[in-house]
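Only one protein chain is missing; all other protein chains are in place.
Coming up: chain A.
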Amino acid sequence: MTPVSSKLYTDDVSLLMVLIDTNPFFWNSVKSTLAFSTFLSNVLAFLNSILLLNQLNQVVVIATGYNSCDYIFDSSDSQSQTQRVEQMLQKLEEFVDKDESLGREDSVDGPGFSLLSGSLSMALCYIQRVFRSGPLHPQPRILCLHGSPDGPGQYVAVMNSIFSAQRSMVPIDSCVLGAQHSAFLQQASYITGGVYLKPQLLDGLFQYLATVFATDLHSRAFLQLPKPAGVDFRASCFCHKNTIDMGYICSVCLSIFCKHQKKCSTCGSVFGQAQTQDSSTPDRKRKTPLDA
């Protein structure tokens, strides 16, 4: 509990964590509609405008690669505005090179997917550190600029990040740049109370960013921001990482499986027979069908 007298920041001081998708496979696929360089100049202008709005505003950029994630920019580090951009671009370049050189075989989902779970966790760690730094801190929020498709293998990790963001009351805004809607980010924004938006025209990305995502948390109480038409709540199974509508869940640890298993691979509970055969068995560790 922080005493009222020590809450000195005005309401619109914000800490914005921006997660940038740097997956080369994705950017290659949308080369004709939105080049990576155009995207970057839009984002840089957006970051500048966030820092312009309040001198206490803070921006942190995390690059989401397909093998690794890293912090590439923190506005609290550097002082000069002119160095800011150069520094960030240089770090980004280093990151992309490093990301490519890392072995591909042990990547979670394969090269087509970016490590959203990793960058979300890094963002949340950073926010936790800010929370603990003292009673005076800006209001944090996360903005995912994501393009590549959801990696089903990251389902558990992403959901865990989402729930911890919800617990610490950090909204996750998502701006989906790819052709497909992202079920992960839909759920993330829905659960944490953020904004989910898939821009129709990627040429005007800055305008989307400035109109929707630059809105601080305080002003959001007075404004009607875009609401998603529907949210894809489908889950991935733990055994084959498939996205499923119907499945089995473990009644002890709530793990999800697409096929009937003898034993829960997560918590080790032994299951009885499949559901239809024996309903009067005293064994409680029975699996129940998952309601889609």
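Please note the rule applied: contacts are C-beta pairs under 8 Å (C-beta built on N, C-alpha and C of every residue); 3 or more make two chains touch, one makes a residue touch a chain; residues count from 1.
We take it that contacts and distances are computed from a predicted model.
Going by its UniProt record, the hidden chain of the complex is named "RNA polymerase II transcription factor B subunit 2" among "Geranylgeranyl transferase type-2 subunit alpha", "Ubiquitin-related modifier 1", "GPI transamidase component PIG-S-like protein" or "RNA polymerase II transcription factor B subunit 2". Of the listed residues A:Gln90, A:Gln180, A:Ser219 or A:Ser265, the one in contact with the hidden chain in the full complex is A:Ser219. Not every partner is drawn; the one left out touches chain A at residues 3-6, 8-13, 45, 48-49, 52-56, 79, 81-82, 84-85, 136, 206-207, 210-211, 214-216, 218-219, 221-225.
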